[in-house]
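The complex is shown incomplete by one protein chain, all other protein chains being positioned as in the whole.
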Amino acid sequence: MEEYFSPGHSACAGCGMPITVRHALNVLGKDVIVVNATSCLEIVSSAYPRSAWGVPYIHSLFENAGAIAAGVVASLRSQGNNHTKVVIFAGDGSTYDIGFGVLSGMLERNDDVLYICYDNEAYMNTGNQRSGSTPFGAATTTSPAGKVRHGKLQWKKPIAEIIAAHKVPYVATASIGYLADFENKVRRAKDLTGARFILTLAPCVTGWNYDSAKTIEIAKLAVDTGLWMLYEVEDGKFKLSLKPSQFTPVGDYLKMQGRFRHLNEDEIKFIQEHVNKSWSEVK
Amino acid sequence: MKFAIAKPRTSRENKTGDWRSSRPVTDTAKCIKCGTCVSVCPEGCVSGPDVKKSIQERELPKTDYDYCKGCGICANECPVKCIAMVLEEK
Partner (left out) sequence: MVRKTEEASIAIAEAVKNCEPDVVACYPITPSTHIAETLAKFYSDGELKCFIATESEFASISAICGASAAGGRAFSTTSSQGLALMHEVVYAAAGMRLPVVMVVGNRALSAPLNIWCDHQDSIAERDSGWIQLYCESAQEGLDTAIQAFKIAESTMLPTMVGVDGFYLTHTVEPVDVPTVEEVRKFLPKFNPQVKLDTENPISIGEYAMPADYQSFREDVHKDNLAAKSKIVEVHNEFQQMFGRNYGGLVESYRSEDADYVFVGMGSVIGNAKEAVDELRAKGKKVGIVRIRSFRPFPEDEVRKMLEGKKHVAVFEKSYSMGSFAPVYADVVNSLYPLKKRPMVSSFIGGLGGKDVTVKHVAEIFKTIRKREHMRVWV
């Protein structure tokens, strides 16, 4: 089997990000060009003079992956190459925040690009600063749990919904806790054209503060508690991927992670109610 | 004319195996060759059971200790719990 993402990269032991990349590239195969925003992924995989990538790869800046990819695919098509796929790997920092406008432009133009966001819920590359993706109550270095304020006070930006509202061909949420589901979604996206987006929960050992062996387990628990909903929106039609027959209490998920250690029972209950409410609104 | 570029897969020159403090050891007698350890490894340094093949045709898993960082995900996810994380001798 050809290796599209090699070992020897310097991601932390137990990092969710290379798991995401390996599985995505397993499905996408050799005929791809990867566009990567500045991120943990970029730093660990492309330090001069080495590279972990076995497919053509370009890194430009933090916030312009969407536009770089638009240019790459346009250039390929102008040169007569109609088969090579262009895929973006970007973290939540680039996707939710600094690169959001550029992403929106790419979606509006329906550029033929598959955008995969590996979401570790903070700016992890620079040491765990809060992003628009950081969940309510999580402690980061710019939303620390202090005497007056208990972590991030805002809810996570509903990025997948915003992207789906652009009415692009395919939007999906995924988690590395459900790898077969993730691969299926990459496979579905691969067969379509136009702007496609997959948001993948990829836990971060260092930032979330948990035992490195638990990465997949935590990513699965996020889904099983209902905190992370797995779904697809294809051509405007919403399709739930998984509804837990019995939801695990969110507390089980939160208590596994140091970034939530400061939350008291009332705050956990508040989060549980929020999760319950969001599921009651799902058809 | 210098370009800040790199050849593919050259990260293999960086043997991250020296990061770990424990190593996964598989009890091959219990192993069912499901391929989970291959799938979940962040390094992609476990080879062997190819899920595209039938169970009889699959090989036993083999960890490339040159790269294994000892994260323990394989041990945690193994459905038959046949991987033990063993402390590295100094």
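Going by the order they are written in, the chains are A and B; count residues from 1 in each one.
As a convention for this text, contacts are C-beta pairs under 8 Å (C-beta built on N, C-alpha and C of every residue); 3 or more make two chains touch, one makes a residue touch a chain.
Keep in mind that this is a model prediction, so the values were computed, not measured.
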Displayed chains contacted by the hidden chain, counting the whole assembly: A, B
Residue, one of A:Ala13, A:Val35 or A:Ile198, that touches the chain absent here: A:Val35
Candidate in contact with the missing chain, chosen from A:Ser51, A:Ser133, A:Ser212 or A:Ser241: A:Ser51
Where the unshown chain meets chain B, residue by residue: 1-8
Residues of chain A (touch criterion as defined above) contacting the omitted chain: 30-33, 35, 42-43, 45-49, 51, 53-61, 63-64, 66-72, 74-79, 84, 101-102, 104-105, 108-109
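Keep in mind that, in the parts below, only the chains that are shown with their structure count from here on.
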Averaged-CA centre spacing for the pair chain B and chain A, given as whole angstrom: 23
Chain A residues within the chain B interface of the complex: 1, 3, 5-11, 13-19, 22-23, 45-46, 48-55, 179, 205, 211-217
Parts of chain B lying in touch with chain A, wherever the complex brings them together: 4, 6-16, 19-20, 39-45, 50, 64, 66-67, 69-73, 75-77, 85
